[in-house]
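One chain of protein is taken out of this complex; the other chains stay put.
Chain IDs A and B follow the sequence of writing; residue 1 opens each chain.
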Amino acid sequence: METILFYILSALIVIFSIASVSSRKILRAVTYLLFVLIAISGIYFLVDYSFLGAVQLTVYGGGVIVLIIFSVLLVHHIELELEVTPLKKKIIAGLISATGLGITLWAIYTFPFTNATTYKSIEVADIGRKLLGYGDGGFILPFEVISVLLLAVIIGAIVIAKGKKLNE
Amino acid sequence: MIEGISIYEILTLSSIVFFIGVYGFFTRENLITVLMSIELILNASAINFVIINTYLYPDFLQGAVFSIFIIAMAAAETALAIAIIINLYKLVASVEVKDTERLKY
Partner (left out) sequence: MDFSYTILIPLIPLALFVILGLFSKKIPASISGWMGSIGLGVTFVLSYYAAYQYYLNGKLNGVYQPFIYKYNWLNFTDKLHIDMGVLIDPISVMMLVVVSTISFMVNLYSIGYMKGDDGFTRFFAYLALFSFSMFGLVLSTNLFQIYIFWELVGASSFLLIGYYYTKPSAVSAAKKAFIVTRFADFGFLVGILIIGYYTGTWDFQELNNPEGSVITNWAATSFMGLSVITWALILIFMGGAGKSAMLPFHIWLPDAMEGPTPVSALIHAATMVVAGVYLVARLFPMYYFVEDGFALQVVAYVGAISSLFAAIIALTQNDIKRVLAFSTMSQIGYMMLALGVSGYHGHDGLGFMASMFHLFTHAMFKGLLFLAAGSVIHAIHSNYLQDMGGLRKYLPITHITFLIAALSISGVPLFAGFFSKDEILAAAYENNMLIYISSVFVAGLTAFYMFRLYFGIFWGKEKEYEHTPHESPMSMTIPMMFLAFMSIAGGYIHFSKYISPDHMPFEAHLNYYLAAIASTVGLIGIVLAFIFYKKENNLSERFSHAFGVFYKWTYNKFYFDEIYLFVTKKIIFGLVATPAAWFDKNVVDASMIGIGNVTESFSEKIKGMQSGKFQDYAMGFISGGVVIAIVVFYLWIN
C-alpha cells in the first residue's frame, strides 16, 4: 500500500514540478508548485514525520504560495503569457541539469548506504525538546538565531517593499 | 521508513526535483517563476535531510530539525525576495530577468 502511494506521490511531484517550471501561464505555474509542495508533505507523512508534514502544508501551502500569488497579482495581468525561452538556452540548461542529475544519481547508486535496523517514528515532543534543548545536541542557539533572522526579515521586507517614491 | 521503498528511490526522487528546479532557475524569464524554482530546490534538499535521518540514523533528530530550519529560511527568503521584486517593479515597471542586467560589464 505505502509503496504504491509513494510511487503515486513521486509521479505527481515529478510531473507537476516539470509543469511548474515550463508552464507559460504564471498563475498555473504557481498552482502546479502548490501541488508539488502538497505531494512532498505527503512524503513526510509517509515517513511518519507528521509534524514536518503539517509545517510544510501550513508554511508553504498556506504562506509562501499565497505570498507568491499576491505578488503575481500585484505585478501581472492574470492572463499574461510568459515569454518563450530561447531554445538554445533551454538545451544548454537541460544538458547541464541532466549531467548534474546523472552524476548525482551515479554517486547515490554507487554509495553503499547501510540502513539502520531499528526504526523509530519521530515524535513532536522530541523535536520540541531538541529545538529548545540547551544540553547535549540541543538546538536552542540556532533556534534563537532563526527567530532573530525572521524578525530581521520582517523589518527588511517592509523597508524594501516600501521603497522610495519615484519622484524623490 | 516506507515499506518496500529503499533509500535509493527516495533520493532519486529528490535529485530529480532538485535538477528540475535548477533547470527552471536557468530557463525562466520571470523573476517570480525563478523564485518558484528556488522553492523546488529547497524542498528537494529538505526531503533529503528527512529521508537520510529516518533511514540511516533514526536515533538522532538532526535531519528533522534542519528541515524545519530550511522551511523557516525558505519562508524568510521568499518574503524578502518578493519585497525586492515589488520594489524593482516600482523602479523599472518589469519583473523580467532581462531588465535586471544593470550589473553588466
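Here is the rule we go by: a contact is a pair of C-beta atoms (placed from the backbone, for glycine too) under 8 Å apart; a residue touches a chain by one contact, two chains touch by 3 or more.
What you see is a predicted model; the values in this text were computed from it and never measured.
Hidden chain, full complex: it touches shown chains A, B. When the whole complex is considered, the residue among A:Leu73, A:Ile91 or A:Ala107 that touches the unshown chain is A:Ala107.
The omitted chain makes contact with just one of the residues A:Thr3, A:Thr58, A:Thr99 or A:Asn115: A:Thr99.
Among B:Ile20, B:Val34 or B:Ile86, only B:Val34 touches the chain that is left out of the view. Across the interface with the omitted chain, chain B contributes residues 22, 25-28, 34, 97-98, 100-105. Think of the hidden chain as still there; on chain A it touches residues 92-93, 96, 99-100, 103, 106-107.
Keep this in mind: only the chains that are shown with their structure count from here on.
Note on chain placement: the centre of chain A and the centre of chain B lie 5 Å apart, centres being C-alpha means. The touching residues of chain B, counted against chain A in their complex, run 1-13, 15-24, 26-30, 32-33, 35-37, 39-40, 43, 46-47, 50-51, 54-62, 64-65, 67-69, 71-80, 82-87, 89-91, 95-96. Against chain B, the residues of chain A that register as touching in their complex are 1-3, 6, 10, 13-14, 17-18, 20-22, 26, 29-30, 33, 36-37, 40, 43-44, 46-49, 52, 55-56, 59-60, 63-64, 67-68, 70-72, 74-76, 82-83, 85, 89-90, 92-94, 96-98, 100-101, 104-105, 108-109, 113-116, 118-120, 122, 126-127, 130-131, 137, 139, 142, 146, 149-150, 153-154, 156-158, 160-161, 163, 166.
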